[in-house]
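Of the protein chains in this complex, one is absent; all others appear in place.
The block that comes next holds chain A.
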Amino acid sequence: MSLSRRLLLGAAMAGLAAPALAQTAPRLRVGAVLPLGGPDLPLAPANLGRPARAALDGLTLSAEDAAQNAGLFGGGVDLLVANAPTAEAARRAAARLIAHDRVSVLVGGFTAEDALALSETAAATGTLFLNIAAPQDALRRICDPLTFHVEASAAMYLDALAGWFVRAGHRRWMVVHSDDADGQALMARLDSRLGGAHWGARLAGAVAVDPAARDLRAAAREMARTDADMVLLLTDWMTQLDLLAAAESVGTPLPVTGFPWAAAQTRWFYGASRQAAPEAGRSYRATLWEPTLDSYGARELNARFAARWGRPMDAPAWAGYQAVKIATEANLRTSSLSGRDLAAWLSDPATVFDLHKGIGASFRPWDRQLRQSLYLVQIAAAAEGGSELERLEARAALTGELPAIYMPGTDPVQRLDQIGDMARDMPRCG
């Protein structure tokens, strides 16, 4: 681990006089542990440097917003960033940030192992941990009252995909999953959900692939032979691209989508998908956030991000932004630096967050998962070219939202809980 970069953002607002305010909130220190790069960063399945850098952009913008708010209410945020390309590096970085830099909040989690390391470190030290990029359902079963998940759970993504594709008439699913822990867990969850006829779809076939294998033609031939309506790839992002290319080569006529890992929710991935498979790569994808989202303050947030960084606000950037926003609001409302105090406020059923998604959101009490709507985008035909902002944005188009937030007469909490695991699916924590 190296504490490679440190950002200390002040509350200066040049040229504008601040009023004499009672400093009600103490200054919060947030430690971000991100796999930004280095020789230990694995190529696959993680290779998380790109989404981690996007997350850092979001974290930084949010810390700058917090500096603006500090001019109003006191407090403010020091954002400290550590590069940690492995789970063990993440554990060491987190311990150092807590012991030496006195952070009250840890942000990170790009693999299940990363997130677990940060969660355990947080639990041992009374620190709040906000997971921004690890969707694994197993992490939601950790009985740790200090771990909260801004990233959507795998169950939420799978339910959202089921909702969309079944509605579009795709009821017979073929699944290609990686033969590793992540792939098996996703497959098991999907199988149980579809087997229970919850969404009205069924499995028409399943193929396991070695995540280390790069020759995926056998799986592609299975995809070409199936009588399914669609294909779902429950593999890492890199294998998804290889499978798309292989599917294209054998002429798979079916729509193909993949599990939306953080690395697969970026404009870069959409361009790579289109390049790998000009037809099959123009699929519909689920995402946590969409930089062309326009309503309920999303336009303003997306525009401020794009103006700050010259890039669209990809989903990992949004998750980083919201993590700092949530932490600073907890600090502001509690006037506390205690991880337990902050966590108690996050857990309060009366606490509501504005995620720029147009609906009041909250953490589910049974697994501390942030309730929220997800989006469906379609990768554009012209997704491969150009790095200018407009061309990057044009790589995908927003096509849907689930759950739909505009359903008058329904309870918003129940509406958001249409996707993901419920309390009855979770272990009882003593």
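Here is the rule we go by: a contact is a pair of C-beta atoms (placed from the backbone, for glycine too) under 8 Å apart; a residue touches a chain by one contact, two chains touch by 3 or more; residues count from 1.
Here, contacts and distances are computed from a predicted model.
For the chain that does not appear here, its UniProt entry gives the protein name "40-residue YVTN family beta-propeller repeat-containing protein", which is one of "Transcriptional regulator, GntR family", "Carbon monoxide dehydrogenase", "40-residue YVTN family beta-propeller repeat-containing protein" or "Spermidine/putrescine transport system permease protein".
From the options A:124, A:181, A:352 or A:382, the residue with contact to the unseen chain in the full assembly is A:352. Residue A:304 is the one among A:217, A:304, A:340 or A:391 that touches the chain missing from this view. Although one chain is not drawn, its touching partners on chain A can still be listed: residues 13, 16-19, 21, 65, 68-69, 71-73, 296-297, 299-301, 303-304, 306-307, 325, 329, 332-333, 352-354, 358-360, 405-406, 408, 410-413.
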